[in-house]
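Got a structure here, written out as structure tokens. Questions coming.
In this view, the complex is presented without one of its protein chains, the others remaining in place.
Up next is chain A:
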Amino acid sequence: MLGASLLGAAAGFVGTFAVLRRRALVGDMLSHASLPGIAAAYMLWQTRDLLTLSVGALVAGLLGVGCVAIIARWTRTSEDAALGIVLSTFFGLGVVLLTVLQANPEGDKAGLDSFLFGEIASLRSRDLWVIITMAGGLLVFVLAMYKELQLLSFDSGFAAAQGWPTFWLDFIVLGAVAVVTVIGLPICGVILMAAMLITPAAAARFWTNRLGALLAISSVVGALAGIIGCLLAAPGVVEHIGLGKTAADTPVGLPPGPLIVLAGGGLLLLSMLVAPQRGLVARILSHRRLQRKVARDHLLRAIYELSPAPEADRPWIDFERLGRYGDWQGATLTAQTARTQREGLIELRGSQLRFTPRGFEQASHLVRAHRLWEMYVVEGWDRSPDDVHHDADALEHLLPPEVVQHLEQALRAEGRLPAEAAGDVPRSPHVIDPQQTIEETPE
């Protein structure tokens, strides 16, 4: 489990740069391409020592990368197609070699098929040390190269102009990805290792806009995925939580690779949902908040426009007229007024309502922003006063105070705005539907 969490952390760390540099699929290719290397190393040295097999995996993986580069460079095949070709060809070769090995009784004992999906039980303590050293080394290495890798993945053209050897930097990223992939193979398996590189970085992206934090969160997500996956994979756990029953009497452990990847996927899903700002829930909530604000603002403005002399007093207004003026259904209006009343902006009396002082103030601000915008547009863009109402309708909720101030200055400078005291509400540039406004207009 320690191995899995460390591996997860290292994969999350290195994977962040791979994803940012748009090299995510290279990891996938590397891990699939390493399978024939593992089989070949076993054939050559007849050992299942992790370090030996890793060398085979690394060589095969890098050979695969070389093939991609050659195919993309010298033929008309594009790079993504080349990746696909090499990935499947190498993997196919690996499966063939494995099958041959397993047909041979000695090879069968080697349990090389555990490399397909990973298996923790097959790890020996020496293997664990290999994983720990490599993962730790990679963390240190990537941290030391932080500045260079940040620059490379953000703007490689600029990096090259500044004199950085971008080819070799890319090669270093690739090498780091290759090493993580290889040490991850016995735990995660060749098929799913790429997910360990990509998922943590993708999940972390929901939580932060900073590269440093991104790296940290990505490693934590990777480590968590490793721990959760291992816990689930331990013998008996799956039966215990009632997910399934194995035919055998003794509980059987599941391969950890798929479980770790599933755990990572779960964390990604969780991030998508609950992350602040970028998460789905946060976005839905902020959308709802905006909608409510818009509805409330419309109500306030309608009340304002229905009041003959809003500055002087706060007249009572019939619900029915308000509903007709704003074209609101009874239920919507009731719900909205109730909410606005709770916010302390209006007060109710039977079938009538009026502003509270605070509500009146807020409404004046709103109407002011609305009308200033209308005036500005009518003036500056030469549009008919009746057209502009709609724009202003949408914008009044969004105009920040400093923009309103700018509008005011601009209009004053052009002499459009009478030299009123700041904060006064100007007259509307268009007619407020006379049919529906109060009959007893001020003389």
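What we mean here is this: contacts are C-beta pairs under 8 Å (C-beta built on N, C-alpha and C of every residue); 3 or more make two chains touch, one makes a residue touch a chain; residues count from 1.
Methods note: contacts and distances are computed from a predicted model.
The listed choices are "Protein SCO1/2", "Metal ABC transporter ATP-binding protein", "Multicomponent Na+:H+ antiporter subunit A" or "NAD-reducing hydrogenase subunit HoxU"; the UniProt protein name belonging to the chain that is not shown reads "Metal ABC transporter ATP-binding protein".
Between the chain not shown and the residues A:Ala18, A:Ala57 or A:Leu214, the one that touches is A:Leu214. Although one chain is not drawn, the whole complex shows that of A:Leu51, A:Val96 or A:Ala161 it is A:Ala161 that touches it.
Where chain A meets the omitted chain, the residues involved are 20, 144-148, 150-151, 153-155, 157-158, 160-164, 205, 208-211, 214.
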